[in-house]
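Removed from the display is one protein chain of the complex; every other protein chain stays in position.
Chain lettering (A, B and C) follows the sequence in which the chains are written, and residue indices restart at 1 in each chain.
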Amino acid sequence: MTLVQILFLLFGLVTLLASLMVVTSPKLVHAAFWLILALAGVAALFILLEATFLAVVQVVVYIGAIAILIIFAVMLTRRVMHDTGPQVNRSWWVALLVSLVLFGGLVLMLAQVPALAGTPAPLMVDQETLLEDLGRALVDADRYVLPFELASVLLMASMIGAIFVARPPSGSEERSGER
Amino acid sequence: MDFNFQDPFTSIGELLRGLLLGWGLAPGLVSLILMLLGALVLAGFAMTLAGVFLTWLDRKLAARIQDRLGPNRVGPFGIFQPIADAIKLITKEDIIPEGAERAIFKLAPMLAVMSAVGIWAVVPFAPRLIGTDLNVGVLYIVAVGAIGTLSIMMGGMASNNKYAMLGAFRTVAQMVAYEIPMVIALLVPTMLAGTMGVGGIVEAQRGGWFIVLAPVATLLFFVSAMAEAGRAPFDLLEAESEIVAGYNVEYSGMKFGMFYVAEFLHGVTIAALTATLFLGGWLGPGAQQFPLLGLVYFAIKTAFVYLVISLIRFSMPRIRIDHLLAFNWKLLTPLALAAVIVTAIADKLAPALGWNRAVVHLTANILLAWATFEALRAYARGIRQRVEVQPAAVETGGAD
Amino acid sequence: MEQWAFVALLLPVALMIAALPMAIQRLIAPRKPNAMKLSTYECGIETVGDTWVQFKVQYYIFALIFVIFDIEAVFLFPWAVAYGKLALYMVLEGVMFILILAAGLVYLWRKGALEWI
Partner (left out) sequence: MIPLSWYLILAAAIFCIGVYGVLARRNAVAILMSIELMLNAVNINLVAFWRYMSPGVISGQAFAVMVFAVAASEAAVGLALIISIYRRRFTVAAEEIDMLKW
């Protein structure tokens, strides 16, 4: 056991437990906080994989932004659905079965591929060059410029669409009493 | 081993390393112990600075500006007042209100401190005196700052109090809103330096501080970071007159103290970041040979920025929340986007035209600022005309 | 990865330093809770209703705009790092990325979604 392996097991275990709590926690707010812990664990795993830029982006985007969005949404949709009553639907055992079978199948498949046991080659370039390469790749006409610009359009479309879906019709009386 | 007085920090590190290696420890373990020591010193220094010195200085400054005396009973000039306060807070009964989420309630102040201290890991105090020069330093600052937002959310939600909740919601709305111009303004030094590492950004300012190359971005970063830290006039998070005291009403004792310390630390952190990213950090004559001198330069610049923040803080009234958010979304964010575009194009055009880089950047920034002021004047004129034509609309129409 | 060891040490140390005074207080501070003391601090009268009051949807909308622009900034950071070595057309693609999102912002502004009602 090297230190890196211990760290991997630690972060992996935290991530796994937190994600289990996300799907089982009876209180939705708690589920949101467990989700944040799971996302932080994934960020730590990215650091172990030497994808430092992605690790920081994971924290900025997921913990700093999407988690806040989810918490706001939880707060906005609470009036009726209190944390009482069953949190899972009637056929939850089917879901459990499906996911267990899926997991078993995936592990079996992984066990049959021998090449995966190898260890990675050390990174050829330093992180700075890697980041520069990523920046070039995103705007290079021969590489990812189309997804890059499409991402911009996608973000704009989802921003406008989501706002017009979420906004109450103007002049509706339900706005009174909100804070 | 001779002690090098020109570069005491490296010498102390080497001395300690030699000592530990002499005890027969493994080199890897020695590095780890040294790092742990560094972390302890850094965190302890930051907490002392914020908790003891800054709280005192802040009250004294406030008192001077508002023409009163401030703390003056405990010790000379009241310098021991923060210690007295700490003793008071630590012996106070610790109340966790009924119905609170106890775990989250306790975790929130700790996370607030963690986010404020964590930023200092990438701040270069002097040449070769930096916690760790991450190559994603700038984004790391944003990421750790995001944990602070989260801690406020947790504190407000765990308190089981309407006002704490409302305060937390407002604070988070404000903090996330002002994060946008801050992050976009940070793109400008990244672009000019060609790296996200904070150490690299300081090095890149040898040719000229970025406040000269990008004054608009500097101002944007300064204002939005101030709002992010919740300093007046953006101190809606503790608007006593509107929402009891914001997200931390239910906090008492040391838990409240930790939130308080984190807030002060955040204030000095933005001063340090402005000094580092835009005012050249430790750069100054002779700093390369004598790192101590670099530390002094850094401290002077940080203190100057902090003083400006304090002056603004104690002389401005609080902004209303709708004005605050409109100011962000309708002025700061578009301006930040424009600043990035202008810098991107100007820096590519300058070599193509064969002009001086600094002159081109300065001209572009002045043009941008002028255009902004013209747009603002036109906007204000439009509102004035609407109000004068329709006197009845004064109450509603003059809002923004 | 070695660079991150310092961060991995500093963050727990900061947590501990914050937890220490709280732990000391727990040891030495008096503790005599009663129902009145533990009740929520609101307007001086008994708390009315649930804590989970209905919030304005505008909070969500601002958080939404924040998320989108946050992602945008994250996309632009590698571009900004590589900026010095990019050809002009690559820089202009980054500018176009910004302009597309700015158009979205302007549209929302015209439609009044940026107002705090």
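By our rule, contacts are C-beta pairs under 8 Å (C-beta built on N, C-alpha and C of every residue); 3 or more make two chains touch, one makes a residue touch a chain.
Since the model is a prediction, treat every value here as computed from it, not as a measurement.
Colleague: When the whole complex is taken into account, which chains on show are touched by the absent chain?
Modeller: Within the full complex, the chain left out of view touches A, C.
Colleague: For review purposes, identify every residue of subunit C that touches the missing chain, sorted by number.
Modeller: 57, 60, 64, 67-68, 70-71, 74-75
Colleague: Suppose we count only contacts with the excluded chain; which residues of subunit A make the list?
Modeller: 2, 4-5, 8, 12, 15-16, 19-20, 22-23, 28, 31-32, 35, 38-39, 42, 45-46, 48-51, 53-54, 57-58, 61-62, 65-66, 69-70, 73-74, 76-77, 79-81, 86-89, 91-92, 94-96, 98-100, 102-103, 106-107, 110, 116-121, 123-125, 130, 133-134, 137-138, 143-144, 147, 151, 154-155, 157-159, 161-163, 165-166, 168, 174
Basically, only the chains that are shown with their structure count from here on.
Colleague: Which one chain sits nearest the middle, judging by mean Cα positions?
Modeller: C
Colleague: Subunit A to subunit B: how many Å between their CA centres?
Modeller: 28
Colleague: Report the inter-chain centroid distance for subunit A and subunit C in whole angstrom, where each centroid is the mean of the CA atoms.
Modeller: Centres of subunit A and subunit C (C-alpha means) sit 16 Å apart.
Colleague: Touching two or more other chains, which residues of subunit C qualify?
Modeller: If we look for residues of subunit C contacting two or more partner chains, we find 4, 52-53, 55, 59, 63, 65-66, 70, 74, 77, 80-83, 85, 91, 94, 101.
Colleague: At least two other chains touched by the same residue of subunit A: list those residues.
Modeller: Subunit A, residues with two or more chain partners: 52-53, 57, 60, 64-65, 68, 72, 75, 128, 131, 179.
Colleague: Provide the residue numbers of subunit B that touch subunit A in the complex, in ascending order.
Modeller: Going by the criterion above, the answer is residues 101, 104, 134-136, 139-140, 142-147, 149-150, 153-154, 157, 166, 169, 172, 176, 179, 195-197.
Colleague: Taking the touch rule as given, give the residues of subunit C at its contact with subunit A in the complex, in rising order.
Modeller: 1, 4, 52-57, 59-61, 63-68, 70-72, 74-75, 77-83, 85-86, 89-91, 93-94, 96-97, 100-101, 103-104, 107-108, 113, 117
Colleague: Which residues of subunit B touch subunit C in their complex?
Modeller: 32, 35-36, 38-40, 42-44, 47, 86, 89-99, 106, 109-114, 117-118, 120-121, 131-135, 138-140, 159-163, 165-166, 169, 172-173, 176-177, 179-180, 183-184, 187, 190-191, 194-196, 244, 249-250, 253-255, 257-258, 321-322, 325-326, 329-330, 333-334, 337, 340-341, 344-345, 347-348
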